[in-house]
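Structure record follows, encoded as structure tokens.
With one protein chain withheld, the remaining protein chains of the complex are depicted in position.
Read from first to last, the chains carry the letters A, B, C and D; within each, the first residue is number 1.
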Amino acid sequence: MEPLVEIRNLRTSFRTEDGTVRAVDDVSFDIGRGEVVGLVGESGCGKTAVSLSILQLLPTPPAVIEGGEIRFGSRDLLKLSGEEIRRIRGNEIAMIFQEPMTSLNPVYTIGDQLMETIQLHQRLDTHAARARAIEMLKLVGIPRADEVMGEYPHRFSGGMRQRAMIAMALSCDPKLLIADEPTTALDVTIQAQILELMHELRERIGMSILFITHDLSVIAEMADRVVVMYSGKLVEQADVQTLFLSPEHPYTKGLIGSRPSIDEDDSAVPAEPGLRRRLPFIRGSVPNPLHMPGGCPFHPRCDYAMPVCGTEMPPRTELREGHDVRCWLHESPDSVARADEPEVRS
Amino acid sequence: MRNVDLTAEGMPRKKTSELREVFRHLVRNRAAVVGLTIIGLFVVVSVFAPVFATHDPLAANLGNRLQPPSREHLLGTDELGRDLLSRMFYGGRISLNIGIISVLIGVLIGVPIGAVSGYFGGKLDIITQRFIDIMIAFPGILLAIVVVTVLGVGVENVMIATGIASVPIYARLVRGSVLSIKEQSYVAAARAAGLGDVRIIFRQILPNCLAPIIVQSTFQIATSILWAAGLGFLGLGAQAPTPEWGAILSNGRAYIRTAHHLTTYPGLAILLMVLGFNLVGDGLRDALDPKTRS
Amino acid sequence: MRNSQRTYLFGLVIVSMIALAASPLFATGTAETAAVRDTLTIAIGAEPESLDPVKMTSAPAATVGEHVVERLIYMEEDGSLTPMLATSWSANEDSTVWTFQIRQGVTFHDGTPLNAEAVRMNLTRFVDPEVGAAYAFLLGSVQEIRTTGEYTLEITLGQPFAPILSHLSHSFIGIVSPRQIENLGPADTFENPVGTGPYVMDRWSRGDSIRLSLNENYWGDTPRIPNLVFNFIPEESARIVALETGEADAIMAVPPQDVPRLQRDPNIDVVFQSSVRTIYIGFNNVREPFDNPLVRRALNHAVDKQAIVDSIFDGNAFVLDAPVVDAVFGHASVGPFEYDPDLARELLAEAGFPDGLSMSLHHPTGRYPLDATVAAAVQSMLAEVGVDARLETREWTSYLQFTGQPPEQAEYDSYLLGWGTVTLDSDYGLYALLHTRQWNPDGNNRSFYSNERVDELLDAARIETNPDVRTETYAEAMQLIWDDAPWIFLYSAGQINAVRSNVEGLIHHPLENLSAWDAYFVD
Amino acid sequence: MSAPAVADVPVLSVRDLKKYFPIRTGVLSRVSGHVKAVDGVTFDIQAGETFALVGESGCGKSTTGRAILRLTGATDGEVYYQGEDVLGASGERMRRLRKAMQIVFQDPYSALNPRKTVGSAIGEILRVHRMASGAESRERVEEVLVRCGLEAYHSYRYPHEFSGGQRQRVVIARALALDPRFIVADEPISALDVSIQSQIINLLEDLQDSFQLTYLFISHDLSVVRHMADRVGVMYLGKLVEVAEKREFYREPLHPYSQALLSAIPVSDPTVKKKRIILQGDVPSPANPPAGCPFHTRCPYVMDVCRTVPPALLQTETGHSVACHLVHPVT
Partner (left out) sequence: MLTIPVVIGVSIIVFAIIRMIPGDPARAMAGVNATPEFIEQVRVRHALDQPLHVQYGRFMVNLVQGDLGRSIFSGRPVTTEIGERFPRTLLLATVALVIATIIGVSAGIVSATKRNSVFDNASMLVALVGVAAPVFWMALMLQLLFAVQLRWLPATGIGAVRHLVLPSITLGTASAALMARITRSSMLDVLRQDYITTARSKGLGERIVVYKHALKNALIPVVTVLGLQFGILLGGAVLTETVFAWPGVGRLLVDAILRRDYPIVQGTVMLLAFLFVIINLVVDIAYAFLDPRVHYRSESGE
């Protein structure tokens, strides 16, 4: 089956006073129909820029989508006119954001904001739109939906706001929901509520979800497939089982390994002080986007870095069906050798 | 293999002082450069007024009154035959002095009030805030008028009056900054480390309020110059024959139809100087604000 | 729902606030129509402080007031006294008891008839110390006021006082309807006077204008123009524009520098009238070095008064040749001091100041035409002879107070001041300013000038009833004063008014009043 | 050391600590109510132990940490450091206590004065406590920096020249400079990037081992707590609802809230599908906490008694202390 969205060689940059930041650099992945794709990476890795590029919601300037293709059905979203992309936003592709506290307009009621979306994309009269809005609020588990319609967002807790955001996003039955760190700002018990809700809705509605987060455990729970980004580049993608059980990129490995687990095997912890299990870690820190190291951006922190890593970005290697990695370690020995010591080949 | 290891150097290793950073942003802002240039010109002309002035700013020459601009008198002469340009050079001095000294007065009184009020909070803060509310309830120029009425007219009193009128502005500004900086963990850290309140206010908090104070001061110099000119215009400011711009303008008002250069040029001079400070203020605010700097 | 209601309410609040604020606009919106023939508009520089005689202090008040309220005696432009509400008057032998016949058949604007009792009530109120009329001193010599018949009034003086009739002619001693003052407490005042004048108060729009309309029952010749409007326009340039555009038919106090342009306008006549006001710089005569007449004379020689008159006033003033102007009774030309800087330096050297001296020169701003400019000019002239005069100024009331301290507290070397001899009698012009008994704070002798002989002469002239003897006495006094040079005698600036050419018959009075009862439009 | 020390005087004793923030309203800012941020918290921390306070935002865990160090004035209660009264100490005694008790903050960006170089910030503290000055001070600064994984030359840098992880190292170095015995670590890693967090965790553990530090570790991250802590205290609405030895706690949490909290944590293993207890609703406002058990509004096992009687924190046979009527039925 053809995927719902195909992102090909997407490049997005920010032009700042101090120079150009390549926020998204040659990123390609697909989102299948009904699939939940987890996009994971640390802050500044470009995951949000990817999501905003899809609906062209990045402020221009300073952002510029420099190239690539985002195929959505028969259309390339990047080639659509302003009017055409607007008709897709909120309708076929909807978004929810990280900060439920600031994502709702404080001066309009929840009802106003819900009905606005509904009336924009569906030819419903006020009455029908209201009914639909209330239905959506009930769907996302907001009690007293009727009364809530007239409330302003500030009266809501974070969890409730995120529910309202989800109701708004789903009100036009989108084919794709882009969820950008939807639970990061929430407490863990509330996060559990929201994740539960999203699971439920997904099963009921059957839309695709692009789930963006920095939290690997959330990804492990939510996603069917995972895309890992580092410094604007896609470094690895695989189905969720493969990625967690046999990650191949050193960065993915480091990321997964360095998190203490809630199910940490206590027996592994020595009882004596000074002999505790040290957590594996990635040294150094994320490079400054304005002064990106040459070659593979991860090479200054990589324990397996080779000279070639400092000069050339590795190509994408398909290890097996659906598992890609961009790392010289996984490039065929031939090409490594070629890049490493070209003169040896004779 | 390890030669590519750059260790934990995430951020660019540039040893730039904050001041230089701000300046770099400032000079990149075209408007601010224009402002700096204007202020620079006025400062140079004011400091070297005796050098630039072609005539004695106080020497009357009744035979040569109200002359339009000419080669001898580039901006013409006033009602007593004094050279307008020379008077304006000296007037620039007065305006700059008023601006700077009144701001110093405002800062010296307002900043400690705001800092103490914001830092200690509680009853003291409530009382101080009410008092500042009352002071702010009066528009600055009115406050300045009232103060001048109490103190009497004259350049020194104008400085005091405009200074006092700016006190509540600083007090409120600094209080606000202190309230937010107080919440920063490094203040808690300083307290945890056993630093005293006075030390925390002056060493930890106030240096970090500097940016808004500097920005406000730039604007406040402009405002004080305007207030002072307004007072001069109402006859409550500098007195004859002091060549204060507002006073020159006020005197020239009687000759607006016969010798409009007496009102046009001092007005333009005030406008330019105020504009200069405002431009630099805008530039500084942008340069000091991390939000716009990114 | 709630939201829209809220918005609606908010809008309502805003709209009603604007409506409230704008309401005065509609209330006064009809005042301005094109210049109509039945209204004469005069623009004056200041609003009268009050039109209650006991509160009046300024020329604008007098100008407006005399159209509504009349006094017993009128002073013509030449200084002669003619009957107004008094038809005749006579005195006893030693001129201590004056009898006035009050005009019969005159009614106030409210219908109350004028009689001697009405006049008595007014004059009694004017001199009542509880009321504290600013100009009560005009009648300071009055001991008793009583009626001796329905239309006969008798005023008894403590001692003979020659200028009493001039004083009674002062515009501030107006007679208003007894009904208006019957129930007033000593501190109370009224706003719209009810007088006997040719015009009736119509409307006083505070800060803007006073409208007068014709008194149909006026006892004298009824004016030809039915409505008078006095507009208050303090800004000189605006006043001139108002005249040029025809918004005003006449304006007072034209600045000299604008005269040439107005004279070029064929639709405008510029009227020059002398004034009785002298402008001088008084020395602190009891303070060193100004206790030395040499110094005072030196400084008189150092100031080029003619240059001030020619340049600053464009010739619309004249240099003083006596402590009073020549229109004043008793004036004797005794000056002026020649402008002679060399002589000034010599005199200073002789007085022990070969290198000059420094002094303070206090002056008001905006009180007299171009006062600050003159002070600055004097300063630079004094600088020529090595005298460093430090200019200092204050607002008018604190200025008066500052220069009103008793000698031991007086902190000034010199001060610029003016004095209008509004009674056109030298007593008014000299006694209060130069008599030893009038030293601050008891009088207006702010220079602490004291000359026994001058005191004697001024006292004598006060009670002398023979005009010729008085003239001689004043001539001697003026010469003595001039030689003592207690002041720098400066100038008397003429009044400059301007009138549109189609208006005739306005009276430009030397007392700085502009009277319109004889005015008419020509085509 | 994992077994609770019995005989020793605890390093830190907190007794019935309360911190109420007044709610001011109206003209004269009259106090119209209180936010009961910390409402009667009692616990001990033994020498060398890491005691973790966990809970969701607003539960009062950070306020507890700050009140212990007197960074915010406690409303009521007592705090003893090695038997010495902290809240009542003044003058020289307080200075000495301050040296011994330090804090590491959550946000390394606001925890450093942007206008001071690292060296001068730490040097100032040394000077105030008359520990070192001049060259000696410089040496000491460099020593702690190096000990925290930084370089000596970093002491001449301003905070903005560091990355987040490095800043947190500086913050830790500053706390360490006074040679403290007890450190409040207030969410020390939650503001850091995932790949940096483990560096700091390792550092904190290393330092604990090297300097025999005692930690009060405040965190909302139960995974990290599981790695770091020896004992765990769970807070809810200003109250401690459960205190237990770490293994016991993770093996069998007794309080329904603890259970929900643990079950809510996503597992970073896609093969595990966990059964969740999903709590209903939100945490009530601490300005207006519910009567009885603070958790009763969301508790899946709520009983009538919970609505009226506040449960006490009592010990069970397994060594847990729990405040729940289910565990300790009211008799």
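In this section, a contact is a pair of C-beta atoms (placed from the backbone, for glycine too) under 8 Å apart; a residue touches a chain by one contact, two chains touch by 3 or more.
Since the model is a prediction, treat every value here as computed from it, not as a measurement.
In the complete complex, the residue from A:Val24, A:Ile65 or A:Ile88 that touches the missing chain is A:Ile88. Considering the whole complex, the residue from B:Gly110, B:Gly230 or B:Pro243 that touches the absent chain is B:Gly230. Among C:Lys55, C:His363 or C:Arg462, only C:Lys55 touches the chain that is left out of the view. Which of B:Arg20, B:Lys123 or B:His260 touches the hidden chain is settled by the complete complex: it is B:His260.
When the omitted chain is restored, the residue from C:Asp38, C:Asp110, C:Glu235 or C:Asp483 that touches it is C:Glu235.
For chain C, the residues in touch with the chain missing from this view are 6-7, 9-10, 13, 17-18, 20-25, 28-29, 31-32, 47, 49-50, 52, 55, 57, 129-130, 132, 134-137, 187-189, 191, 205-209, 231-235, 237-238, 241-242, 245, 247, 395-398, 400-401, 441-442, 444.
Touch with the hidden chain on the side of chain B covers residues 130-131, 133-134, 137-142, 145-146, 149-150, 152, 222, 226, 229-230, 233-236, 246, 249-250, 253, 256-257, 260, 263-264, 266-267, 270-272, 274-275, 278-279. By the touch rule set out above, chain A reaches the unshown chain at residues 52, 55, 57, 59, 82, 86-91, 94-95, 97, 99, 102-108, 116-117, 120-121, 152, 154-155, 165, 168.
Operating definition for what follows: only the chains that are shown with their structure count from here on.
Rounded to whole angstrom, the centroid-to-centroid distance between chain B and chain C, based on C-alpha atoms, equals 45 Å.
Averaging Cα coordinates per chain places chain B and chain D 47 Å apart.
Centre-to-centre separation of chain A and chain D, using mean CA positions: 32 Å.
Among the residues of chain C, none is found touching two or more other chains. Of all residues in chain D, those touching 2 or more other chains are 163, 165-166, listed in ascending order. For chain D in complex with chain B, the residues that touch the partner chain are 28-29, 66, 69, 71, 94-95, 98-99, 101-103, 105-107, 110-115, 121, 124-125, 128-129, 149, 157-158, 160-163, 165-166, 171, 174-175, 178. Per the touch definition, chain B reaches chain C in the complex via residues 58-60, 62-63, 65-66, 79-81, 152-153, 235, 239-241, 251, 253-259. Listing the residues of chain A that touch chain D in their complex gives 42-43, 157, 159-160, 187-193, 195-196, 214-221, 223, 240-241, 244-245, 251, 254-256, 258-264, 266, 271-274, 276, 278-283, 285-286, 301.
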